[in-house]
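Shown here: the complex without one of its protein chains, the others still in place.
Now for chain A:
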Amino acid sequence: MAASFEDNSTGQPKDDALKSTAPARTEPEEDNDNDDDDSQEEDDDDEEEEEDDDEDEQPPLTRQARMQSDRAKMEALFRRLSTERVPVRVHDVLIKGNAKTKDSLIEAEVEALKTATTVQELLQAAGIANARLQRLEIFDSVNITLDSGPPELPGTANVVVEVVEAKNPLSGDFGIFSKPEARSWSLEGSVKLKNLFGYGDLWDGSLAYGWDQTSEISAGLSLPRFKGLMTPLMARISLLSQDWSKFSSYKERALGFSLGLLSSRNHDLSYNLSWRTLSDPSQISSRTVRRQLGHGLLSTLKYTFKVDRRNSPLRPTQGYAFVSTSQLGGLVPDYRSLRFLRQEFDLRYAFPLGLLNAALNFGISSGVVFPWGNGFLNRPSYLPERFFLGGNSSPVCTLGGPTSILGFKSRGLGPAEPRRQVGENSTTESADASSEMDFLGGDFAVTGFADLSFDIPLKVFRDAGIHGHAFACTGSLTSLTENSYREFSLTKFKESFRHSAGFGIIVPTKLFRMEVNYCYILKKHEHDRGKTGVQFSFSSPL
(Lines give C-alpha, C1' and ligand atoms only; values in the text may rest on other atoms or scores of the structure.)
Protein backbone atom coordinates (compact mmCIF):
# COMPACT_ATOMS: atom_id res chain seq x y z
CA MET A 1 0.00 0.00 0.00
CA ALA A 2 1.26 3.33 -0.85
CA ALA A 3 0.16 6.72 0.28
CA SER A 4 1.59 9.81 -1.20
CA PHE A 5 1.30 13.54 -0.68
CA GLU A 6 2.09 16.16 -3.14
CA ASP A 7 2.11 19.73 -1.99
CA ASN A 8 2.29 22.48 -4.50
CA SER A 9 5.06 25.01 -4.50
CA THR A 10 3.05 27.85 -3.03
CA GLY A 11 3.79 26.31 0.28
CA GLN A 12 0.32 25.58 1.48
CA PRO A 13 0.30 22.17 3.02
CA LYS A 14 -2.84 20.41 2.10
CA ASP A 15 -5.02 20.67 5.13
CA ASP A 16 -6.99 17.65 4.22
CA ALA A 17 -3.84 15.60 4.23
CA LEU A 18 -3.15 16.65 7.80
CA LYS A 19 -6.71 16.01 8.74
CA SER A 20 -6.45 12.44 7.73
CA THR A 21 -7.75 11.51 11.13
CA ALA A 22 -10.81 13.69 10.66
CA PRO A 23 -14.35 12.27 10.45
CA ALA A 24 -15.19 9.83 7.76
CA ARG A 25 -17.26 12.27 5.75
CA THR A 26 -14.24 13.84 4.17
CA GLU A 27 -12.83 10.57 3.12
CA PRO A 28 -14.42 10.26 -0.27
CA GLU A 29 -12.99 13.63 -1.29
CA GLU A 30 -9.58 12.70 -0.09
CA ASP A 31 -9.97 9.42 -1.81
CA ASN A 32 -10.48 11.05 -5.17
CA ASP A 33 -7.71 13.55 -4.63
CA ASN A 34 -5.28 10.94 -3.61
CA ASP A 35 -6.28 8.70 -6.40
CA ASP A 36 -5.65 11.47 -8.84
CA ASP A 37 -2.37 12.21 -7.20
CA ASP A 38 -1.53 8.61 -7.32
CA SER A 39 -2.14 8.45 -10.97
CA GLN A 40 -0.26 11.66 -11.63
CA GLU A 41 2.68 11.08 -9.49
CA GLU A 42 3.41 7.47 -9.90
CA ASP A 43 4.06 7.89 -13.52
CA ASP A 44 5.08 5.57 -16.24
CA ASP A 45 6.65 3.03 -13.96
CA ASP A 46 3.40 2.44 -12.23
CA GLU A 47 1.45 1.98 -15.38
CA GLU A 48 4.08 -0.34 -16.66
CA GLU A 49 3.83 -2.27 -13.45
CA GLU A 50 0.12 -2.39 -13.74
CA GLU A 51 0.44 -3.73 -17.21
CA ASP A 52 2.99 -6.25 -16.06
CA ASP A 53 0.74 -7.23 -13.23
CA ASP A 54 -2.08 -7.50 -15.59
CA GLU A 55 -0.16 -9.71 -17.93
CA ASP A 56 1.75 -11.90 -15.56
CA GLU A 57 0.18 -12.34 -12.20
CA GLN A 58 -3.52 -11.67 -12.01
CA PRO A 59 -6.39 -12.75 -14.15
CA PRO A 60 -7.19 -10.08 -16.72
CA LEU A 61 -9.22 -7.31 -15.05
CA THR A 62 -10.76 -4.45 -16.87
CA ARG A 63 -9.33 -1.02 -16.03
CA GLN A 64 -12.53 0.00 -14.32
CA ALA A 65 -12.54 -3.06 -12.09
CA ARG A 66 -9.00 -2.37 -11.11
CA MET A 67 -9.78 1.22 -10.18
CA GLN A 68 -12.69 0.03 -8.10
CA SER A 69 -10.53 -2.39 -6.21
CA ASP A 70 -7.96 0.33 -5.61
CA ARG A 71 -10.63 2.63 -4.33
CA ALA A 72 -11.91 -0.07 -2.01
CA LYS A 73 -8.40 -0.58 -0.68
CA MET A 74 -8.02 3.17 -0.08
CA GLU A 75 -11.31 3.36 1.73
CA ALA A 76 -10.32 0.48 3.93
CA LEU A 77 -7.02 2.21 4.68
CA PHE A 78 -8.61 5.48 5.67
CA ARG A 79 -11.20 3.75 7.75
CA ARG A 80 -8.40 2.07 9.57
CA LEU A 81 -6.57 5.35 9.95
CA SER A 82 -9.54 7.14 11.42
CA THR A 83 -10.53 4.49 13.85
CA GLU A 84 -7.31 3.06 15.15
CA ARG A 85 -3.71 3.98 15.48
CA VAL A 86 -1.85 2.26 12.73
CA PRO A 87 1.65 1.60 13.96
CA VAL A 88 4.51 2.20 11.58
CA ARG A 89 8.21 2.69 11.87
CA VAL A 90 10.22 4.90 9.60
CA HIS A 91 12.98 2.87 8.06
CA ASP A 92 14.79 5.42 6.00
CA VAL A 93 14.60 9.05 4.97
CA LEU A 94 15.89 9.63 1.47
CA ILE A 95 16.70 13.04 0.11
CA LYS A 96 16.77 13.69 -3.58
CA GLY A 97 17.24 16.62 -5.84
CA ASN A 98 19.68 18.68 -3.78
CA ALA A 99 22.70 19.36 -5.85
CA LYS A 100 23.92 22.33 -3.83
CA THR A 101 22.02 22.20 -0.59
CA LYS A 102 23.69 20.26 2.15
CA ASP A 103 21.94 17.10 3.29
CA SER A 104 22.34 18.06 6.91
CA LEU A 105 20.12 21.09 6.43
CA ILE A 106 17.24 19.12 4.93
CA GLU A 107 17.65 16.28 7.40
CA ALA A 108 17.43 18.72 10.28
CA GLU A 109 14.09 20.01 9.05
CA VAL A 110 12.61 16.52 8.64
CA GLU A 111 14.01 15.27 11.92
CA ALA A 112 10.60 14.80 13.45
CA LEU A 113 9.61 12.27 10.84
CA LYS A 114 11.99 9.66 12.17
CA THR A 115 10.33 9.56 15.55
CA ALA A 116 6.75 9.07 14.32
CA THR A 117 5.20 5.87 15.57
CA THR A 118 1.82 5.87 13.86
CA VAL A 119 0.71 6.68 10.37
CA GLN A 120 -1.30 9.62 11.64
CA GLU A 121 1.73 11.11 13.32
CA LEU A 122 3.74 10.46 10.21
CA LEU A 123 1.26 12.30 8.03
CA GLN A 124 1.21 15.24 10.38
CA ALA A 125 4.98 15.38 10.65
CA ALA A 126 5.28 15.16 6.89
CA GLY A 127 3.04 18.17 6.45
CA ILE A 128 4.97 20.19 8.98
CA ALA A 129 8.32 19.23 7.50
CA ASN A 130 7.09 20.27 4.11
CA ALA A 131 6.04 23.67 5.40
CA ARG A 132 9.39 24.20 7.09
CA LEU A 133 11.33 23.35 3.99
CA GLN A 134 9.20 25.74 1.99
CA ARG A 135 9.89 28.45 4.53
CA LEU A 136 13.63 28.27 3.90
CA GLU A 137 12.88 30.08 0.65
CA ILE A 138 15.56 28.26 -1.26
CA PHE A 139 13.50 25.63 -3.06
CA ASP A 140 11.12 26.01 -5.96
CA SER A 141 9.11 22.97 -4.89
CA VAL A 142 9.15 20.32 -2.19
CA ASN A 143 7.59 16.84 -2.37
CA ILE A 144 7.45 14.44 0.50
CA THR A 145 6.44 10.93 -0.43
CA LEU A 146 5.70 8.14 2.01
CA ASP A 147 6.32 4.70 0.70
CA SER A 148 6.33 1.30 2.25
CA GLY A 149 9.65 0.00 3.45
CA PRO A 150 11.57 -3.00 2.19
CA PRO A 151 9.34 -6.04 1.86
CA GLU A 152 11.32 -8.08 4.34
CA LEU A 153 10.50 -5.57 7.09
CA PRO A 154 6.75 -5.29 7.51
CA GLY A 155 5.24 -2.23 9.15
CA THR A 156 7.93 0.13 8.01
CA ALA A 157 7.82 3.12 5.74
CA ASN A 158 10.34 5.01 3.69
CA VAL A 159 10.15 8.75 3.39
CA VAL A 160 11.40 10.32 0.21
CA VAL A 161 12.02 14.04 0.21
CA GLU A 162 12.34 15.44 -3.23
CA VAL A 163 13.34 19.06 -3.60
CA VAL A 164 13.81 21.25 -6.60
CA GLU A 165 16.31 23.97 -5.89
CA ALA A 166 15.61 27.49 -7.00
CA LYS A 167 17.08 27.94 -10.44
CA ASN A 168 17.86 31.57 -10.04
CA PRO A 169 19.64 32.36 -6.80
CA LEU A 170 19.39 36.07 -7.32
CA SER A 171 16.20 37.98 -6.65
CA GLY A 172 15.42 41.61 -6.29
CA ASP A 173 12.84 43.52 -4.32
CA PHE A 174 11.56 47.02 -4.28
CA GLY A 175 8.98 48.44 -1.99
CA ILE A 176 7.74 50.91 0.49
CA PHE A 177 8.22 49.90 4.08
CA SER A 178 7.89 51.43 7.44
CA LYS A 179 11.01 51.57 9.55
CA PRO A 180 10.57 51.82 13.28
CA GLU A 181 14.02 53.33 13.79
CA ALA A 182 13.37 56.21 11.46
CA ARG A 183 9.75 56.47 12.52
CA SER A 184 8.63 57.12 9.02
CA TRP A 185 8.21 55.26 5.81
CA SER A 186 10.93 54.64 3.33
CA LEU A 187 11.65 53.44 -0.14
CA GLU A 188 13.71 50.32 -0.10
CA GLY A 189 15.34 48.26 -2.78
CA SER A 190 17.06 45.02 -1.99
CA VAL A 191 18.88 42.23 -3.75
CA LYS A 192 18.85 38.70 -2.37
CA LEU A 193 21.19 35.82 -3.03
CA LYS A 194 19.81 32.50 -1.94
CA ASN A 195 21.70 29.46 -0.84
CA LEU A 196 25.14 30.46 -2.00
CA PHE A 197 26.96 27.86 0.05
CA GLY A 198 24.27 25.25 0.40
CA TYR A 199 23.47 25.91 4.04
CA GLY A 200 20.23 27.68 3.30
CA ASP A 201 22.04 30.96 3.66
CA LEU A 202 20.28 34.07 2.48
CA TRP A 203 22.48 37.01 1.59
CA ASP A 204 20.90 40.35 0.99
CA GLY A 205 22.00 43.84 0.28
CA SER A 206 19.62 46.73 0.55
CA LEU A 207 19.43 50.41 0.01
CA ALA A 208 16.78 52.45 1.75
CA TYR A 209 15.87 56.08 1.47
CA GLY A 210 13.49 57.54 3.98
CA TRP A 211 11.00 60.34 4.03
CA ASP A 212 13.00 62.45 6.46
CA GLN A 213 16.34 62.25 4.66
CA THR A 214 17.30 59.04 6.32
CA SER A 215 19.36 56.81 4.16
CA GLU A 216 20.73 53.41 4.89
CA ILE A 217 22.83 50.93 3.02
CA SER A 218 23.19 47.50 4.53
CA ALA A 219 24.12 43.92 3.84
CA GLY A 220 22.97 40.93 5.80
CA LEU A 221 23.18 37.21 6.14
CA SER A 222 20.56 34.89 7.51
CA LEU A 223 21.32 31.28 8.38
CA PRO A 224 18.38 29.11 9.30
CA ARG A 225 20.43 26.60 11.15
CA PHE A 226 23.98 27.18 12.24
CA LYS A 227 25.74 24.14 13.66
CA GLY A 228 22.88 22.82 15.70
CA LEU A 229 21.41 26.07 17.00
CA MET A 230 17.65 25.89 17.08
CA THR A 231 16.88 29.41 15.98
CA PRO A 232 18.01 31.19 12.86
CA LEU A 233 21.10 33.36 13.03
CA MET A 234 21.12 36.75 11.41
CA ALA A 235 23.98 39.12 10.93
CA ARG A 236 23.88 42.52 9.35
CA ILE A 237 26.23 45.41 8.75
CA SER A 238 24.82 48.78 7.88
CA LEU A 239 25.71 52.37 7.32
CA LEU A 240 22.91 54.65 8.34
CA SER A 241 22.67 58.38 8.19
CA GLN A 242 19.87 60.44 9.66
CA ASP A 243 19.31 64.12 9.42
CA TRP A 244 17.70 65.70 12.44
CA SER A 245 18.82 69.22 11.62
CA LYS A 246 15.32 70.65 11.50
CA PHE A 247 14.35 69.26 14.87
CA SER A 248 17.44 69.00 17.00
CA SER A 249 20.22 70.51 14.89
CA TYR A 250 22.39 67.50 14.44
CA LYS A 251 23.11 64.80 11.91
CA GLU A 252 23.70 61.26 12.94
CA ARG A 253 25.83 58.73 11.15
CA ALA A 254 26.12 55.16 12.34
CA LEU A 255 28.26 52.31 11.09
CA GLY A 256 26.92 49.24 12.77
CA PHE A 257 27.04 45.51 13.00
CA SER A 258 24.14 43.63 14.47
CA LEU A 259 23.76 39.98 15.26
CA GLY A 260 20.41 38.33 15.85
CA LEU A 261 21.07 35.72 18.48
CA LEU A 262 17.68 34.36 19.31
CA SER A 263 14.46 34.85 17.45
CA SER A 264 11.29 33.03 18.29
CA ARG A 265 7.69 34.06 18.43
CA ASN A 266 7.85 35.65 21.81
CA HIS A 267 11.52 36.31 22.38
CA ASP A 268 14.10 38.20 20.47
CA LEU A 269 17.68 38.77 21.49
CA SER A 270 20.15 40.71 19.43
CA TYR A 271 23.54 42.30 19.83
CA ASN A 272 24.51 45.53 18.19
CA LEU A 273 27.92 47.15 17.87
CA SER A 274 27.98 50.52 16.21
CA TRP A 275 30.11 53.59 15.81
CA ARG A 276 27.97 56.68 15.91
CA THR A 277 28.98 60.15 15.01
CA LEU A 278 26.92 63.24 15.75
CA SER A 279 27.83 66.34 13.83
CA ASP A 280 26.40 69.76 13.22
CA PRO A 281 27.42 71.20 9.87
CA SER A 282 24.99 74.08 10.19
CA GLN A 283 26.61 75.15 13.46
CA ILE A 284 23.43 76.44 15.05
CA SER A 285 22.89 73.80 17.68
CA SER A 286 21.99 74.55 21.26
CA ARG A 287 24.32 74.07 24.18
CA THR A 288 23.19 70.59 25.14
CA VAL A 289 23.53 69.30 21.61
CA ARG A 290 26.95 70.92 21.23
CA ARG A 291 28.18 69.03 24.25
CA GLN A 292 27.16 65.73 22.71
CA LEU A 293 28.66 66.19 19.26
CA GLY A 294 31.35 63.68 18.55
CA HIS A 295 32.00 59.98 18.27
CA GLY A 296 30.66 57.19 20.39
CA LEU A 297 30.81 53.42 20.45
CA LEU A 298 27.64 51.58 21.26
CA SER A 299 27.78 47.96 22.23
CA THR A 300 24.29 46.93 23.23
CA LEU A 301 22.31 43.82 23.94
CA LYS A 302 18.61 44.10 23.23
CA TYR A 303 15.97 41.75 24.48
CA THR A 304 12.35 41.93 23.38
CA PHE A 305 9.51 39.96 24.85
CA LYS A 306 6.33 40.13 22.85
CA VAL A 307 2.88 38.69 23.28
CA ASP A 308 0.38 39.77 20.67
CA ARG A 309 -3.04 38.17 20.97
CA ARG A 310 -4.92 40.74 18.98
CA ASN A 311 -6.84 39.55 16.00
CA SER A 312 -5.20 41.98 13.61
CA PRO A 313 -2.10 44.15 13.86
CA LEU A 314 -3.59 46.96 11.77
CA ARG A 315 -7.17 47.07 12.92
CA PRO A 316 -7.45 45.15 16.14
CA THR A 317 -10.92 44.60 17.42
CA GLN A 318 -10.21 42.03 20.06
CA GLY A 319 -7.36 40.87 22.18
CA TYR A 320 -4.37 42.29 23.94
CA ALA A 321 -0.70 42.80 23.34
CA PHE A 322 2.25 43.33 25.59
CA VAL A 323 5.79 44.17 24.58
CA SER A 324 8.77 44.75 26.80
CA THR A 325 12.06 45.90 25.31
CA SER A 326 15.22 46.10 27.35
CA GLN A 327 18.50 47.42 26.12
CA LEU A 328 21.78 47.31 27.95
CA GLY A 329 24.57 49.40 26.52
CA GLY A 330 28.24 49.34 27.37
CA LEU A 331 29.02 45.67 27.34
CA VAL A 332 32.53 46.16 26.05
CA PRO A 333 34.95 46.30 28.97
CA ASP A 334 36.14 49.62 27.63
CA TYR A 335 34.82 52.21 30.06
CA ARG A 336 34.78 54.80 27.35
CA SER A 337 31.94 53.20 25.37
CA LEU A 338 28.43 54.46 25.93
CA ARG A 339 26.83 52.94 28.98
CA PHE A 340 23.11 53.16 29.43
CA LEU A 341 20.05 51.17 30.31
CA ARG A 342 16.83 51.54 28.35
CA GLN A 343 13.51 49.97 29.12
CA GLU A 344 10.22 50.24 27.25
CA PHE A 345 6.80 48.82 27.95
CA ASP A 346 3.79 48.66 25.69
CA LEU A 347 0.35 47.48 26.60
CA ARG A 348 -2.58 47.37 24.20
CA TYR A 349 -6.09 46.17 24.71
CA ALA A 350 -8.95 46.01 22.28
CA PHE A 351 -12.53 44.95 22.80
CA PRO A 352 -15.31 44.86 20.27
CA LEU A 353 -18.48 46.85 20.57
CA GLY A 354 -20.57 44.85 18.14
CA LEU A 355 -22.27 47.58 16.17
CA LEU A 356 -20.66 48.58 12.82
CA ASN A 357 -17.64 46.39 13.55
CA ALA A 358 -16.66 48.98 16.08
CA ALA A 359 -13.92 48.42 18.60
CA LEU A 360 -12.42 50.33 21.45
CA ASN A 361 -8.64 50.29 21.67
CA PHE A 362 -6.67 51.34 24.70
CA GLY A 363 -2.98 51.59 24.99
CA ILE A 364 -0.26 52.83 27.24
CA SER A 365 3.45 52.96 26.51
CA SER A 366 6.26 54.09 28.67
CA GLY A 367 10.00 54.17 28.54
CA VAL A 368 12.96 55.23 30.60
CA VAL A 369 16.64 55.60 29.78
CA PHE A 370 19.43 56.14 32.24
CA PRO A 371 23.20 55.99 32.07
CA TRP A 372 25.26 53.78 34.37
CA GLY A 373 28.87 53.62 35.37
CA ASN A 374 31.08 56.13 37.10
CA GLY A 375 29.38 59.37 37.89
CA PHE A 376 26.18 58.31 36.24
CA LEU A 377 24.03 60.64 38.26
CA ASN A 378 25.68 63.68 36.77
CA ARG A 379 26.13 62.46 33.27
CA PRO A 380 23.59 63.27 30.55
CA SER A 381 21.95 60.44 28.63
CA TYR A 382 23.08 59.88 25.09
CA LEU A 383 21.06 62.11 22.80
CA PRO A 384 20.03 59.68 20.03
CA GLU A 385 18.98 57.09 22.59
CA ARG A 386 16.54 59.38 24.33
CA PHE A 387 12.81 59.29 23.78
CA PHE A 388 11.25 61.69 21.35
CA LEU A 389 7.52 62.11 21.11
CA GLY A 390 5.67 63.37 18.13
CA GLY A 391 4.95 62.38 14.60
CA ASN A 392 2.08 60.95 12.74
CA SER A 393 2.44 57.23 13.26
CA SER A 394 -0.73 55.64 14.46
CA PRO A 395 -0.52 54.57 18.11
CA VAL A 396 -2.91 51.68 17.47
CA CYS A 397 -0.61 49.94 15.02
CA THR A 398 2.85 50.72 16.31
CA LEU A 399 4.20 48.67 19.17
CA GLY A 400 7.61 50.27 19.45
CA GLY A 401 7.50 52.12 22.72
CA PRO A 402 6.27 55.65 23.42
CA THR A 403 6.62 57.45 20.14
CA SER A 404 3.58 59.30 18.96
CA ILE A 405 0.92 61.70 20.02
CA LEU A 406 -1.27 62.58 17.11
CA GLY A 407 -1.35 66.26 16.38
CA PHE A 408 2.21 67.03 17.32
CA LYS A 409 4.96 67.17 14.74
CA SER A 410 7.87 64.78 14.72
CA ARG A 411 10.10 65.42 17.77
CA GLY A 412 7.68 68.22 18.51
CA LEU A 413 7.38 68.21 22.24
CA GLY A 414 9.37 67.91 25.38
CA PRO A 415 12.43 69.64 26.80
CA ALA A 416 13.74 72.23 24.40
CA GLU A 417 16.62 74.64 24.35
CA PRO A 418 17.22 77.75 22.31
CA ARG A 419 19.62 77.41 19.45
CA ARG A 420 22.67 79.47 18.86
CA GLN A 421 21.83 83.06 18.20
CA VAL A 422 23.37 84.31 15.02
CA GLY A 423 23.76 88.01 14.47
CA GLU A 424 22.67 90.92 16.55
CA ASN A 425 18.90 90.55 16.32
CA SER A 426 18.10 89.62 19.86
CA THR A 427 14.52 90.67 19.27
CA THR A 428 13.17 87.22 18.65
CA GLU A 429 9.88 87.14 16.84
CA SER A 430 7.66 84.94 18.91
CA ALA A 431 6.17 83.37 15.83
CA ASP A 432 9.59 82.10 14.92
CA ALA A 433 10.49 81.25 18.47
CA SER A 434 9.67 77.59 18.22
CA SER A 435 11.69 77.22 15.06
CA GLU A 436 14.73 78.39 16.94
CA MET A 437 14.46 75.72 19.58
CA ASP A 438 16.21 72.39 19.63
CA PHE A 439 14.17 69.51 20.94
CA LEU A 440 16.35 67.44 23.18
CA GLY A 441 14.11 64.52 23.98
CA GLY A 442 13.61 63.15 27.43
CA ASP A 443 14.65 60.31 29.66
CA PHE A 444 11.21 59.33 30.85
CA ALA A 445 8.29 59.16 28.44
CA VAL A 446 4.70 58.05 28.88
CA THR A 447 1.99 57.99 26.24
CA GLY A 448 -1.56 56.77 26.36
CA PHE A 449 -4.44 56.71 23.95
CA ALA A 450 -8.01 55.62 23.50
CA ASP A 451 -9.31 54.94 20.03
CA LEU A 452 -12.76 54.07 18.80
CA SER A 453 -12.78 52.59 15.31
CA PHE A 454 -15.87 51.88 13.32
CA ASP A 455 -16.95 50.99 9.82
CA ILE A 456 -18.47 53.71 7.73
CA PRO A 457 -22.01 52.52 6.98
CA LEU A 458 -21.65 52.62 3.21
CA LYS A 459 -21.00 49.40 1.35
CA VAL A 460 -18.39 50.99 -0.91
CA PHE A 461 -16.23 52.00 2.01
CA ARG A 462 -16.74 48.79 3.91
CA ASP A 463 -15.64 46.67 0.99
CA ALA A 464 -12.53 48.73 0.45
CA GLY A 465 -11.60 48.47 4.10
CA ILE A 466 -11.94 52.20 4.67
CA HIS A 467 -13.01 52.92 8.19
CA GLY A 468 -13.20 55.83 10.55
CA HIS A 469 -11.92 56.43 14.00
CA ALA A 470 -12.09 58.89 16.86
CA PHE A 471 -9.19 59.17 19.28
CA ALA A 472 -7.76 60.90 22.29
CA CYS A 473 -4.05 60.92 23.05
CA THR A 474 -1.91 62.08 25.88
CA GLY A 475 1.76 62.01 26.61
CA SER A 476 4.56 63.38 28.69
CA LEU A 477 8.29 63.67 28.27
CA THR A 478 10.62 64.65 31.09
CA SER A 479 14.32 64.55 31.68
CA LEU A 480 15.89 62.82 34.62
CA THR A 481 19.61 62.88 34.06
CA GLU A 482 22.13 65.46 35.13
CA ASN A 483 20.48 65.68 38.48
CA SER A 484 17.11 66.71 37.10
CA TYR A 485 15.57 63.76 38.85
CA ARG A 486 15.91 65.68 42.09
CA GLU A 487 13.40 68.23 40.84
CA PHE A 488 10.98 65.56 39.76
CA SER A 489 7.65 65.73 41.56
CA LEU A 490 4.20 64.36 40.91
CA THR A 491 2.62 67.76 40.38
CA LYS A 492 5.25 68.71 37.86
CA PHE A 493 4.81 65.37 36.19
CA LYS A 494 1.07 65.86 35.92
CA GLU A 495 1.66 69.34 34.55
CA SER A 496 3.92 67.98 31.85
CA PHE A 497 1.20 65.97 30.10
CA ARG A 498 0.01 67.14 26.71
CA HIS A 499 -3.40 66.17 25.36
CA SER A 500 -4.96 65.96 21.96
CA ALA A 501 -8.14 64.52 20.47
CA GLY A 502 -9.67 64.13 17.07
CA PHE A 503 -11.22 61.92 14.45
CA GLY A 504 -10.30 60.68 11.03
CA ILE A 505 -10.54 58.19 8.20
CA ILE A 506 -8.18 55.33 7.48
CA VAL A 507 -7.68 54.19 3.89
CA PRO A 508 -5.71 50.98 3.47
CA THR A 509 -4.37 50.50 -0.04
CA LYS A 510 -1.99 47.97 -1.49
CA LEU A 511 0.96 50.32 -1.44
CA PHE A 512 0.48 52.10 1.85
CA ARG A 513 -1.95 52.79 4.62
CA MET A 514 -3.16 56.35 4.68
CA GLU A 515 -4.72 58.17 7.59
CA VAL A 516 -6.41 61.52 7.34
CA ASN A 517 -7.00 62.97 10.78
CA TYR A 518 -8.34 66.15 12.18
CA CYS A 519 -6.55 66.78 15.46
CA TYR A 520 -7.43 69.26 18.11
CA ILE A 521 -4.70 70.09 20.59
CA LEU A 522 -6.19 70.31 24.03
CA LYS A 523 -3.09 71.13 25.96
CA LYS A 524 0.43 71.91 24.93
CA HIS A 525 3.42 73.70 26.35
CA GLU A 526 4.98 76.88 25.14
CA HIS A 527 7.50 75.63 22.63
CA ASP A 528 5.75 72.50 21.43
CA ARG A 529 5.19 72.11 17.75
CA GLY A 530 1.62 71.05 17.58
CA LYS A 531 -1.10 72.46 15.49
CA THR A 532 -4.83 71.97 15.42
CA GLY A 533 -5.83 70.92 11.97
CA VAL A 534 -5.86 68.24 9.34
CA GLN A 535 -2.87 65.97 9.02
CA PHE A 536 -1.98 63.08 6.77
CA SER A 537 0.05 60.09 7.68
CA PHE A 538 1.33 57.20 5.66
CA SER A 539 2.57 53.89 6.88
CA SER A 540 3.34 50.48 5.54
CA PRO A 541 0.44 48.44 4.28
CA LEU A 542 1.05 45.17 6.06
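Keep this in mind: a residue touches a chain if its C-beta (ideal position, glycine included) is under 8 Å from a C-beta of that chain, and two chains touch if they have at least 3 such contacts; residues count from 1.
What we mean here is this: contacts and distances are computed from a predicted model.
Asks: Identify the UniProt protein name of the omitted chain, choosing among "Trafficking protein particle complex 8", "glutathione transferase", "Metaxin" or "Ribosomal RNA-processing protein 41".
Replies: "Metaxin"
Asks: Using the touch definition up top, pick the residue from A:E107, A:D147 or A:D268 that touches the left-out chain.
Replies: That would be A:D147, which touches the missing chain.
Asks: Could you tell me which of A:Q213, A:S337 or A:N357 touches the chain that is not displayed?
Replies: Of the candidates A:Q213, A:S337 or A:N357, A:S337 is in touch with the missing chain.
Asks: Of the residues A:R79, A:R135, A:H295 or A:R309, I need the one that contacts the missing chain.
Replies: Missing-chain contact among the listed residues: A:H295.
Asks: Which of these, A:G205, A:G373 or A:P418, touches the one chain of the complex that we don't see?
Replies: Spelled out, the listed residue whose C-beta touches the missing chain is A:P418.
Asks: Can you say which of A:T118, A:N158 or A:S263 touches the chain missing from this structure?
Replies: From the options A:T118, A:N158 or A:S263, the contact with the absent chain belongs to A:N158.
Asks: Considering the whole complex rather than only what is displayed, give the residues of chain A touching the chain that is not shown.
Replies: 1-2, 42, 45-46, 49, 94-96, 147-148, 150-151, 158, 160, 275, 279-280, 283, 287, 290-291, 293-297, 332, 334, 336-337, 418-421
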